[in-house]
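A single protein chain has been omitted from the complex, and every remaining protein chain is retained in its original position.
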Amino acid sequence: MQIITLDTGAREVLIDITPRVAEVVAASQVKAGLCHLWCYHTTAALTINENADPDVKTDLLMALERIVGYDWPYQHAEDNSPAHVKSSLLGCQLTIPVNGGKLELGRWQGIIFAEFDGPRQGRRVSVSIINSGG
Amino acid sequence: MQIITLDTGAREVLIDITPRVAEVVAASQVKAGLCHLWCYHTTAALTINENADPDVKTDLLMALERIVGYDWPYQHAEDNSPAHVKSSLLGCQLTIPVNGGKLELGRWQGIIFAEFDGPRQGRRVSVSIINSGG
Partner (left out) sequence: MQIITLDTGAREVLIDITPRVAEVVAASQVKAGLCHLWCYHTTAALTINENADPDVKTDLLMALERIVGYDWPYQHAEDNSPAHVKSSLLGCQLTIPVNGGKLELGRWQGIIFAEFDGPRQGRRVSVSIINSGG
């Protein structure tokens, strides 16, 4: 298991971590199997979406802002309940196929770390590689 | 890793792919482990829900249409931003137990490929089987 650490520069930001995960997969020398990612935080998430046009990330944040209201009657005192809700909606884990020694992503897919309660230093994602021996 | 290919016949449609995944599991001859599914597209998704009453699928699409507005101020030019958002809400991956050589699904559970930007030809889902040796 390897840990990727990242700093986030805004309250809400989507960061493409595909190259950093790809490095861990390459270093593992596993040819076929699964790559599992885990986000250790309850106000952040992991998701897959388009990494070609940056407007897709902008639209995803805007849509989540409309889906999860900021002015709802939350009881949690830290003023970050919408971030907790968004974390559960997107999820904090991903499992991605490894094929031919590489992440098996679709043409437009990137791995996105979603910060919903930043800026923060030292956000962490673990990467575990399972060798299927295939 | 095996690839399931499917064509989708409408802009939004939910397709039960359980039988096709079950075929791959049977052919693998793995008795116990995990079956991992990956959708290669950022305007489609994979989810588990009831496959008995087709109204559940209809209701799920209707609800997502209300949750993710079509008239919001999206910036992505392809006019399919709601599809990208829905893809992240449901997710593009599933891991399902394999037990006794079969998919370990609940009584009402089916594996659903969710098309949000169709109709499309050649949508792809990969199936990877991990043998736990159990």
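For clarity, chains are labelled A and B in written order, and residue numbers in each chain start from 1.
By definition in this document, contacts are C-beta pairs under 8 Å (C-beta built on N, C-alpha and C of every residue); 3 or more make two chains touch, one makes a residue touch a chain.
What you see is a predicted model, and the numbers here were worked out from it, not measured in a lab.
Chemist: Looking at A:Ile48, A:Met62, A:Cys92 or A:Leu105, which residue reaches the missing chain?
Modeler: Answer from the full complex: A:Cys92 touches the omitted chain.
Chemist: Would you mind spotting which of B:Asp7, B:Glu23 or B:Asp59 touches the chain that isn't drawn?
Modeler: B:Asp59
Chemist: Since one chain has been left out of the picture, which residues of chain A touch it in the full complex?
Modeler: With respect to the unshown chain, the touching residues of chain A are 1, 36, 38-42, 67-69, 72-78, 81-82, 84-85, 87-89, 91-93, 95, 124, 126, 128-131.
Chemist: For chain B, which positions touch the chain that isn't shown here?
Modeler: Residues in contact with the chain left out: 32-34, 47-50, 53, 55-56, 58-60, 62-64, 66-67, 89-91, 94-97, 99, 104-109, 130, 132, 134.
Basically, only the chains that are shown with their structure count from here on.
Chemist: Distance between chain A and chain B based on Cα centroids, please, to the nearest Å.
Modeler: 19
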